[in-house]
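Every protein chain but one is kept in place in this view of the complex.
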């Protein structure tokens, strides 16, 4: 189980390869990449700054991954989340999960993303045409997380 | 929308990068890799041969991707499926889907895999300790596909 | 003439990957063609028995027992698929 918070970009393909290789029990790898879009809530976005709570962030992500491991029969998982200044098309987050069968890998990967969105202490501040603004939490993200209760 | 059936291995990271890059509308990439396991139905597996129906396979995969595009607001998708001789830890299939938000990408990616498993004309023959055997279709795969009806 | 294709376990047990046949008189559907093949006996009767989960595609699209056949069609017989 790997959790990293970093300013540098990541190589999603290399991370997935590292997670899956040399383990012949693995039949499924589900993964997710989140990217910066150039538009949000109807405003064009030139870039964003991702702030986080060092120390708590890593603990929160590790706890989410542990919970996924408790709920599903998964072999490995990697979560990488970037902080700092990002621009449209930049990678924000990678979540990848391995398991024997695809159902577990898909569920655990989506669960980790839904919980990360509502539990891990990250905050986005966008640069828009109308100035800088803190992104508001979305009700749809709370709903997505509640599906797993 | 890219659909390929090939004997060669694929570079999942490069395929995902090609699918997502330079499109600032994309906020989410969900992807799945299927791998050969060294055990199936309790028997150790030394390798497998994947047979398919050339012509129909590509059409069936393209139709599944089109159906996903009709159901969800997705921007792009790639499906690569290998045929021929494969051994444990080898990649079998890649499905990757891009969209603005993660819900659509996850759903479309899992839908494509579930339909591929039950609709696309591929057949696996495994080499086990007890000799070669054609893999039986799994009821759980039919159930997974019926979720989307 | 119609082209008949056999895949996977069916290809092996029937002993051939494909053949060309004249659409027999009175055979107008997938069901009729399957019944006609069954009358060859032996592996044909056994593998194409109604209890067997055989799938049929006509011109590379999944077909039903009532799907109509015409001269020039490509008709494929195969077991339930197991890719992915």
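Note that the chains take the letters A, B and C in the order they are written out, and that residue 1 is the start of every chain.
Quick note on the criterion: contacts are C-beta pairs under 8 Å (C-beta built on N, C-alpha and C of every residue); 3 or more make two chains touch, one makes a residue touch a chain.
All figures in this text were calculated on a predicted structure; none of them were measured in a lab.
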Shown chains that the omitted chain touches within the full complex: A
Candidates A:19, A:45, A:74 or A:116 - the one touching the absent chain: A:116
Selected residue (touches chain absent from view) among A:29, A:78, A:93 or A:108: A:93
Residue of A:20, A:37, A:52 or A:102 touching the missing chain in the full complex: A:52
Chain A residues that touch the omitted chain in the full complex: 34, 50-53, 55-56, 59-60, 81, 92-93, 113, 116-125, 134-138
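Here, only the chains that are shown with their structure count from here on.
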Where chain A and chain B are represented by their mean Cα positions, the distance between them in whole Å: 23
Whole-Å gap separating chain B and chain C, where each centre is the average of the chain's CA atoms: 26
Contacts with two or more other chains, residues of chain C listed in rising order: 84
Two or more partner chains touched - positions in chain B: 34, 113
